[in-house]
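Sending over a structure as structure tokens; questions will come in a sec.
Every protein chain except one is present and positioned as in the full complex.
Coming up: chain A.
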Amino acid sequence: MRQAWRIARRELRGGLRGFWTFLICLALGVAAIAAVGSAARGIEAGLSRDAAALLGGDAEAEFTYRFATDVERGWLEEIAEEVSEIVDFRSMAVVTRGGEAERALTQVKAVDGGYPLYGEVVLAPQMPLAQALAGVGDLPGAVMEAALIDRLGLEVGDTLALGTQDFVLMARIEREPDNAGGGFSLGPRTIVATLALAGSGLLAEGTLFETQYRMRLPEGANLTALKAEAAERFESTGLRWRDSSNGAPGLGRFVDRMRSFLVLVGLAGLAVGGVGVSAAVRAYLASKTEVIATLKTLGAEGRVIFAAYLMQIGLLSLVGITAGLILGAGLPLIFAPLIEARLPLPAVFAIYPAPLLEAALYGALTALIFTLWPLARSEEIRAAALFRGMDGPSRTLPRPVYLCVIALLCAALIGAATLLSGVPELTLWAAAGILGALVLLVGAGWLVRRLSARMAKSRALRGRTALRLAFGAVGGPGGEAASVVLSLGLGLTVLAAVGQIDANLRGAIARDLPEVAPSYFVVDIQSDQLPGFMERVEGDAGVSRVDTAPMLRGIITSINGQPARDVAGPHWVLRGDRGVTYSAAPTEQTKITAGEWWPEGYSGPPQISFASEEAEEMGLSLGDEMTVNILGRDITGTITSFREVDFSTAGIGFILSMNPGALAGAPHSHIATIYAEEEAEGAIARDLAQSYPNITTIRVRDAVERVAEIVGGLAAAITYGAAATLLTGVVVLIGAAAAGERQRVFEAALLKTVGAVRGQILGYFALRSLLLGLAAGVVAVFAGALAGWAVTVFVMEGTYRFEPVSAVLVIGGGIGATILTGLVFALRPLAARPARALRARE
């Protein structure tokens, strides 16, 4: 070992020359993962620090469809120092100007005097919230988000209506402290005082609203104990407890999921960097063939040489990883003000050791995996290389023991990523995807070489010197096809996959859905309003179909007498409350897959028809008993049928339907879907709003756009990650071009010697780059489309359609990157004097 170390130390005197690609590739990969991890940890810390403000209190009790009962409220007031009541619901904000009414969907938050318990609502013009909500004269006040104010063309001081109640717009909401944790909403926010809604008709029994009771708890209150007590006391009333130990669980989950995605993209980047690392080590060892052969002549054993070069590469890896960690930890800190300004979430940017350690671990394992292969082959260089030319070892594969170690290291890397990512299944799929892409790209590189070699010899290319030379260079021995297709191809593959998935997702939302989706989704239709509503829409020639259904909301609390989550696990159906309906007979669209619908006029014990796919996922069988808590009352029924429910059409779809006798007595409203021609949509919305101010009409097209916007944002974040991977690919490309520059200088000199002018040589270099870029791009599009197909079909359960625009961009990007780097590194060869270049090779 000491011998090896002495050799390594002496060899390292040469400095870092020739190792820039190695260092940049490793540093970039590590930096990307470290930066994503650090930023995510910063946001998690921010969420945790501001948990109370995000939640709006130290703890919150939430009810669907109703206010807390006296008993519930009494207990909440008993445990808290202060309780604030919030009512949250969707409604239409209406502005009337000159007899014409303008409407927009809004998410209304009705508050009491205690709101907000934590944080502050910032308004423009500046004023206390209480003053704003007090309004002017007889009219209560409202404050709104800028998007809604702009959409309705309002100015401060204008009048608007919610339901039948008029409000005066007092200010614009600049900051709402508890907004970030609220999750997805279709409309911008309006805040009013709950008392002002008394005459609006918006909070009638059976309408869709949620109430939240935020609590300021005494210092040192035991949140876990309180949560347990709430669960015990109000197990069956539908009270949902949240507290600041996990103030924004949805948001935390989202940030964690994003981190996982981006770390996986980062790992793909590290794999691309690995290709560069491997190429750099191979080139370095090739330049050391003479030294290694000399050392062997002098008596050095293979293992000493292996250890000496492993130490050198290890030290360099340490430098690369350290640089990556500094960059990855530093980037979020440097860009903290920028990120904080754009992020609707609190964040505490600092240096967090855990994500840095994770990034370092990935970096070290990747460096080892990709350097062991070329290093292992250094053992095989024989002393005779000194006398028989300086070619490296002829065998392609290293000894089996090294192959085993490489396989173990791969397993360790995948295992670590699986454990640390938090999304094990996705990580394993991603790892399989990256490995598959690597194998595909290696195969494609080999194929490109073979095809190019064949093309170079083709009679058709005789006389087209530049093209023949280009094919010859790509296909001939020592050509760079394999490394360029691999490195650039992998980066482009990630980008192509993201492009295909994003385009398919957007396509599914924006194009496919509206073909079958209704124009309007209408909620909060009271039972006495239903006949009038139906008369208006069914009498419209522009309306092709109207579906209505009674709508209640309930929480599935138990299955066969056991807590539901113990039986079915954390299935999404059990997360929060779900829409529940009743129906005497199945609708025309209903497809029963098992069991039988209850007979007409059935009035026995409650029966349930459940969505078949979800039932299978939850392990439900016909005959199972299920308890649903609706408006605080437990209703237990028997599952007597399963049916198909298709959520992809945005039509009415209920997971759970019961016989009328089970639910009809409970206060409820109705929902409806209206399928209408686009020209008829405006008049319907106007008439409905005028006749029934309390009901809310959601334009499906608007909702689709909102979803597309969110999907676009997610895709953009992942595209940035993919771009980092591509950047690593380009670094590898630049490294390969730089390493090949001497060879190009020599080739240019030779070609000049045999009569090639500079234009011809430049054309040859450009064509050579074009061929490699094209090959990398085409292979990437193929691999990306394959990944896109897999994700679209198996994860999103959609129909895959090849998206040509992103594919053309990826291929164009590949060609652009190779031509640009190829031409930059063609300048010196073109300018070099032939004699000197040739003499250097003598």
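Following the convention adopted for this analysis, a contact is a pair of C-beta atoms (placed from the backbone, for glycine too) under 8 Å apart; a residue touches a chain by one contact, two chains touch by 3 or more; residues count from 1.
Criterion: contacts and distances are computed from a predicted model.
A chain of the complex is left out here; the name its UniProt entry carries, from "ABC transporter ATP-binding protein", "Sulfopyruvate decarboxylase", "Electron transfer flavoprotein subunit beta" or "NADH-quinone oxidoreductase subunit H", is "ABC transporter ATP-binding protein". From the options A:A341, A:V401, A:A541 or A:V754, the residue with contact to the unseen chain in the full assembly is A:V754.
Shown as candidates are A:L469, A:V485, A:V567 or A:A776; the residue that touches the absent chain is A:L469. Counting the whole complex, the residues of chain A in touch with the unshown chain are 456-457, 459, 462-463, 465, 468-469, 472-473, 475-479, 746-747, 749-760, 833-836, 838-839, 841-842.
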